[in-house]
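Missing here: one protein chain of the complex. Every other protein chain is in place.
Chain IDs A, B and C follow the sequence of writing; residue 1 opens each chain.
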Amino acid sequence: MKDYVIELEKPDFEVRTDLAVEERESFPGDGGEIAGVSLREWHEEDSCVKMTEVKILDEQGARAMRKPKGTYLTLEADQLAKKDEDFHEEVAAELSRHIRRLMEGLLGAKAKTPAEYKILAVGLGNSQVTPDSLGPEVVGNLQVTRHLEGQYGAGFLKGRNLPSLSGIVPGVMAQTGMETAEILRGIIKETKPDILIAIDALAARSIRRLGTTIQLTDTGIHPGSGVGNHRHGLTRESLGIPVLSIGVPTVVGAAAIVQDTISALIQVLSKHASTQGMGQYVEDLDPDEQYLLIRELLEPEFGSLFVTPPNIDETIVQLSFTISEGIHKAIFA
Amino acid sequence: MKDYVIELEKPDFEVRTDLAVEERESFPGDGGEIAGVSLREWHEEDSCVKMTEVKILDEQGARAMRKPKGTYLTLEADQLAKKDEDFHEEVAAELSRHIRRLMEGLLGAKAKTPAEYKILAVGLGNSQVTPDSLGPEVVGNLQVTRHLEGQYGAGFLKGRNLPSLSGIVPGVMAQTGMETAEILRGIIKETKPDILIAIDALAARSIRRLGTTIQLTDTGIHPGSGVGNHRHGLTRESLGIPVLSIGVPTVVGAAAIVQDTISALIQVLSKHASTQGMGQYVEDLDPDEQYLLIRELLEPEFGSLFVTPPNIDETIVQLSFTISEGIHKAIFA
Amino acid sequence: MKDYVIELEKPDFEVRTDLAVEERESFPGDGGEIAGVSLREWHEEDSCVKMTEVKILDEQGARAMRKPKGTYLTLEADQLAKKDEDFHEEVAAELSRHIRRLMEGLLGAKAKTPAEYKILAVGLGNSQVTPDSLGPEVVGNLQVTRHLEGQYGAGFLKGRNLPSLSGIVPGVMAQTGMETAEILRGIIKETKPDILIAIDALAARSIRRLGTTIQLTDTGIHPGSGVGNHRHGLTRESLGIPVLSIGVPTVVGAAAIVQDTISALIQVLSKHASTQGMGQYVEDLDPDEQYLLIRELLEPEFGSLFVTPPNIDETIVQLSFTISEGIHKAIFA
Partner (left out) sequence: MKDYVIELEKPDFEVRTDLAVEERESFPGDGGEIAGVSLREWHEEDSCVKMTEVKILDEQGARAMRKPKGTYLTLEADQLAKKDEDFHEEVAAELSRHIRRLMEGLLGAKAKTPAEYKILAVGLGNSQVTPDSLGPEVVGNLQVTRHLEGQYGAGFLKGRNLPSLSGIVPGVMAQTGMETAEILRGIIKETKPDILIAIDALAARSIRRLGTTIQLTDTGIHPGSGVGNHRHGLTRESLGIPVLSIGVPTVVGAAAIVQDTISALIQVLSKHASTQGMGQYVEDLDPDEQYLLIRELLEPEFGSLFVTPPNIDETIVQLSFTISEGIHKAIFA
C-alpha cells in the first residue's frame, strides 16, 4: 500500500492507527526489516494470547512508524471481545505481568516493589459516548487507596504493603473547556504521583482488531491519538512523570474504510480480465495523481466520523474489567 | 446510481436508509415522477424548517421505494444538531402539529380531542449504546399519566382533560432474549392503548442527515429498520393498534460509506482525462458484473458496523428533548 | 417491642421489613416458638455465610408474620457489602445451589435439569435511583439465551444443554404509567416462560442489614414490598407462573428510624434512676395510648422517605454481580 507514504507527507487525509503493530504491518513485505524498529512475536506458555512487541529504537524508526521511540506491546485474542470469565481472568494475569515489567522499566531504581509506587490512573475519553468510555469505566472499577493514608494516618499503606493509588476521569475538552494535559499537569503537581497509568479507547485500521487487542506502551499518549483525538500529548515531557498507557481499539476511522475500499477496488480491477488494465493503471499513477484521486473521494466530514460495532457496550464492560483486574494484580502484590 | 437497482434484487449487500426522503432522492432525475409515490416540499410560515412529505400511494410505489404504503413526513434543519433552546422550542411546536395530524389520521373518528386518547409510547433501541439511545431518552423525558387514574380514581384524567399516556423502554433482543414485538404485543393486550408512538434512532444514507432530520410516519416500524435492526415489524398488523413512529438518523451503515466511495471513484475516473475510459467502463458494466465487483469490496462484517460522529451524545440530548416536548405539546392540549 | 402488635391493627404507620428473618426476630423472646412458623439456622461446611430458613407453614403463621405462606431463605455475611472477589465467587456458588433447589420445588416434576427450564428474569425497581437499582443491574449482567433459538433454529439451546433465559427491566410506575404486574402478565402470556425470577431491592428494619443479607423466597413479590412499593403483587396467582424472588435490603424506611428512637428513648428513661418511672410509664401505656403517642411523632411524609448509606453505589455493583453469577451458575449447568 503505497498510499501510506503519501499520507506521511500530505497529512490532511491521514488514515491513522493507534496500534504500533498495525503500523508495522502496513510496510510492504510484511516480514522484512525496518531500520530502527525491532519486532518480536510469541505466545506465553499454555496461553492462547498472541504477544507482539514492537520496539522503536531510534529517530529513523520513529519517522518510519510515525510514533515516538519506545516499547509497544500487544496482547491479542479473538475471545477478548466475548464474555468468558475464566479467559478474562487469565488475560488479566498475563496483563498484570507486563504492566509490572513496564512500570519497573519506567521507574528504574526508584522503587523496589509495587507497594512503594505512587500511581495516578487516568481514564481518558468521553463516558457519555459508548466506544469512547473504556478509560472512565476502567478507572471506575479501580480500588483507590491514596486517601486511606489521610484517613488512617501516615504509614497506613506501608504497613499493609499497599501502593498509593489515585484515579481521575477528567472528561473531554468539549465537556471541560480544558486540555486533558492541563488538568493532569495540575493534579500531578499537587498530588505528586511517581507514574501515570493512562487508559484510553483507541482507533484501529482494521475492524477485526475492535475489542480483540490490548496495547501497552511506555511512551505516553500522543496528539491525535485516542478516539477523542487529544490535541496535546500526555508524556513525560509534558507532565513531568513517566506515562504507561493501556488501550483497546474500539473504533476504526471512517477514512480507513474509504481507503480500504479504494485499495480493494484497484485490486479487483487488476484481477478481472476485463478491467485488468485499469487497476494496473491506477496503481501506476504517481503519488501526486493518487493523492488527487483519494482527496476527491474523502469528504472532509469523514475525518471525525468513526465506525463501531453495535455490541460495543458489551465489549467495553468485558474489557474494562479485564484491564482493571490487570492493574490490581500488577500493583497489589 | 444504478447500484440501488441491483440491491433490490440481490439484497445481501443492501445499503439501507430508514428515511423515505433519501430513498426518493436515490431515483435518477431527482425531480421526476415515480408511479405510486407523491412528493411535496414546503416551509411553514416564518420557519426555517424544511418540510417534505413523501406519500407511498400503492403497491407499485411501495415496491419502488422498498417501504410500505403510507405517509412519511420529514422536518429538516441544520440547527437541529445544535444547542439552541429557542429553536428547539420552535421545532417542538411544529412537530406537535404534525404528530397530532397523523394521530387524527390513524385514529379516525375514534377520538375527538387528544385528551381522549390512550397512548403507549415505546423507546426503541439500546440505552447503553449512545447513537441507539434516542428512544429510551425520549421516553425517559415523558410525563406519563395512565397510573393516575388508578391512584386517584376513575375520571381523574378526564376531569383534567388529560390523555392516558404510558411508556415503556423494552431493551434490545441481545439484552432481553425476546423480540420487541412480543414484549409490546403482550403489554398492549393487557393495557389496551389506542395507539403506539414508537421513537427510534434511524440509519441514514448520508452523513449530513445525522441529527438534522426528524421523520414521522404512520406506517409502523419495519423489519431491518432502526439502528438495532428489528427482525419483526411493529405495525398495526403485528400489534393490533396503529403505530405512529418518530425517528432521527444517528448512524450511517458502514456499507453506505463503501458504496459511496465506489460511486465517487467511478465518477472521478470518468472525469480525469487519463482515466476517463475506465470510469465509463465500470459504469457500462452490466448489473451482474457490477454486482460481482461490489460484492468483492464489501466485507461481510461491514453489514453490522455503523458510522457515527463523536459528538453524538450532545445530539441525542438535544433531540430527545425536542421530541418529548413535541409529544407533550401534541397530546396535553 | 409491643408496637408491632399495634401496627398490625393500625397499619397507617406500619414500620415494614421485607425480610422474614427480621419479622421473626421482632417477636418477644427471640428463640421462642411461633405457631405456624418454623425456623432453622446453619452454616454450610467451611462457609462463613450464615443461613436462615424461615418457613411460614399455615394461615396462623402468615398472620403472625404478616407475610404469605412459603419459604424464606437468607444468606448473611458482613463481607457481602465489601469488594472481595473470591468471597463473592464463594457466595455466588452457595446462592446458586439454593436458587436451584427453590426452582425445583416450584417447578416440581415439570423439569429434570435446569437446561429444560424456560426462565424470565425481571429486574424490579428504578434504575435512576441508586438504592433501587439492584434489580435492573442484575438483569443487565445476565446472559440471555431465548432469542438464540430464533436466530439459529429450533433445537439450538437443547443441543447445547442451555436453558431458555429471557430478561426484562420494566421500570417503575412513575416512569411507565403501568403496574409492573400488567407489564409482566402481558409478556408472560406472549413468551410463555415456566418461571419468573424477580430481583428487587428491599427495605429492612435494621441498618446493619443493608447490603449484608440476600433473601430468596418462593412466594412472589407482595404489595407494599420493595423499595418502590409495588401496589400489585407478583405472584403465581396474579401472573400464572411460579415466582422465585431474590432481594437485598438497600434501604431502611425513615419511619423505622423514628420507631427505633422512641423504643430506645423509653429504654433509656427506664434505665436512668432519675427517669425510671417515665420509661416504665410509657411502656405501661395501653396500646391505644401508645398508638396516639407514636402517631403524633410520625410526620406523614416519613412514610415514603428512606434511609441509605452514602456508599450504596459500591454495594449495588458488588451484589448485582454476585447475584447474576449465582443465577448463571444455577441454570447454566
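Just so we're on the same page, a residue touches a chain if its C-beta (ideal position, glycine included) is under 8 Å from a C-beta of that chain, and two chains touch if they have at least 3 such contacts.
Source: prediction; values computed, not measured.
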**Item:** Touch with the omitted chain, as defined above, among A:Met173, A:Leu216, A:Leu234 or A:Ile331
**Value:** A:Met173
**Fill in**
Out of A:Arg101, A:Arg185 or A:His328, only one touches the absent chain, namely A:Arg185
**Complete:** Listed in rising order, the chain C residues that touch the chain left out are 126, 128-130, 132, 174, 207-208, 227-229, 254, 257-258, 261-262, 264-265, 268-269, 272, 274-275, 278, 281-282, 289, 293, 296-297, 299, 301-302, 304-314
**Asked** Which residues does chain A use to touch the chain missing from this display?
**Response** 140, 144-148, 150, 164-171, 173-179, 182-183, 185-191, 231
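One rule holds in what follows: only the chains that are shown with their structure count from here on.
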**Prompt:** Farthest chain from chain B, comparing Cα centres?
**Reply:** C
**Request:** Between chain A and chain B, tell me the centre distance in angstrom, where each centre is the average of that chain's C-alpha atoms.
**Result:** 36
**Item:** Distance between the centres, which are taken as Cα means, of chain C and chain A, whole angstrom
**Value:** 44
**Prompt:** From the C-alpha centre of chain B to that of chain C, how far is it in Å?
**Reply:** 42
**Asked** What positions in chain A touch 2 or more of the other chains?
**Response** none
